[in-house]
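With one protein chain held back, the other chains of the complex are shown just where they sit.
== subunit A ==
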Amino acid sequence: MADITISHLVKTYPGATERATDDVSLDITDGDFTVLLGPSGCGKTTLLRMLAGLELPDSGSIAVGGKDVTYLPPNKRNMSMVFQSYAVFPHRKVRYNIGFGLSMAKKPKEEIDRKVAWAADLLQLGPYLDRLPAQLSGGQRQRVAVARAIVMDADVLLMDEPLSNLDALLRLNFRSELKKIVKDLKTTTVYVTHDQSEALSLGDRVAVMRKGQIAQLGDPLDVYDAPADRFVGGFIGSPPMNFIKAAVSGDGGALIVGDQRLRAPSLLQSYSSTDVLLGVRAENVAVDTQRSSGDVPGTVLVVEPMGSSILLTVEVEGQTIKVQAPPTFRTSPGATIWLTFSPNSMRFYDSETAMALVAR
């Protein structure tokens, strides 16, 4: 167990013009579960591989537990890792696979046996210890990969999209199981995923990455509630956050969306007469078939019942947004409905830079 300090890490792959990680700095507290989240090609896996020592950075440094490990070979870092492809050795039985790291470290046999039994029990692999990986299902192979990683008493546990090769139901089940296991282990964990729901559900902290940089770092709920920029809001959440072109009135007291005027929160006082982007989550828009004060009219384009809710695609002042309505709400395409944006859940972004606006 150890804290991790990543500072100014730069990596460019040979032959590539863009940096895979562009001056990334990140501090991870001892025992934290940090998720690196981002679309493919954002540098999250590169960052993880540099932590593991499988790639070497061009510049910058990585320290684990206060010790610089930037250029240390992987086998000297005392880390363990779950690979996306599992990388469970096909020529060896499950028992050997789980105990691999311990036997490489020449631990006594009884200790290996004890730990393998403990991990197998934890991951329900007991009956499969004497099987070859080829005789296991994908989900079981994944469990072997996790078991192999947790028996290690490593300083840091690295996971590279460990759930992405499982089917949807298995992924959901194993996700909560994994969360519990890692929580009990109390090992510093870095987890890479492109799945935003995985990131929100697992992480103590989420680092959203884009083009080799960390776009936002924070608690999962903060990242979801108050995205730092348009990219983060659009990447996290299903459906993604709505972004509506709006303008602040000359006195700063009203928000103008097309022909509609909404009351502006005090934050916008200092942004009078500027164009802004209004960010609002689909579930934070109230819908009604009747007009009440402060409502904005919209035309329903698409109605998608999702079971627990109804997802509406609505045109408001020439802009299309997604709105989540309660399952009892009845409407049909072409109908006019009235939308209310809850003031506390409105977020504002600069229309040029797409960065969140701050009071000034």
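Please note the rule applied: a contact is a pair of C-beta atoms (placed from the backbone, for glycine too) under 8 Å apart; a residue touches a chain by one contact, two chains touch by 3 or more; residues count from 1.
We take it that contacts and distances are computed from a predicted model.
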item: Which of "Sigma-70 family RNA polymerase sigma factor", "ABC transporter substrate-binding protein", "Inositol transport system permease protein" or "ABC exporter transmembrane subunit, DevC protein" matches, in UniProt, the chain that is not displayed; value: "Inositol transport system permease protein"
item: Contact with the hidden chain (one of A:I4, A:L37 or A:M152); value: A:M152
item: Candidates A:G60, A:P74, A:G139 or A:P297 - the one touching the absent chain; value: A:P74
item: Chain not shown: contacting residue from A:P39, A:P90 or A:P343; value: A:P90
item: Sole contact to the chain not displayed, among A:M104, A:L221 or A:M306; value: A:M104
item: Where the unshown chain meets subunit A, residue by residue; value: 52-54, 73-75, 77-81, 83, 85, 87, 89-93, 96, 100-101, 104-105, 132, 148, 152, 158
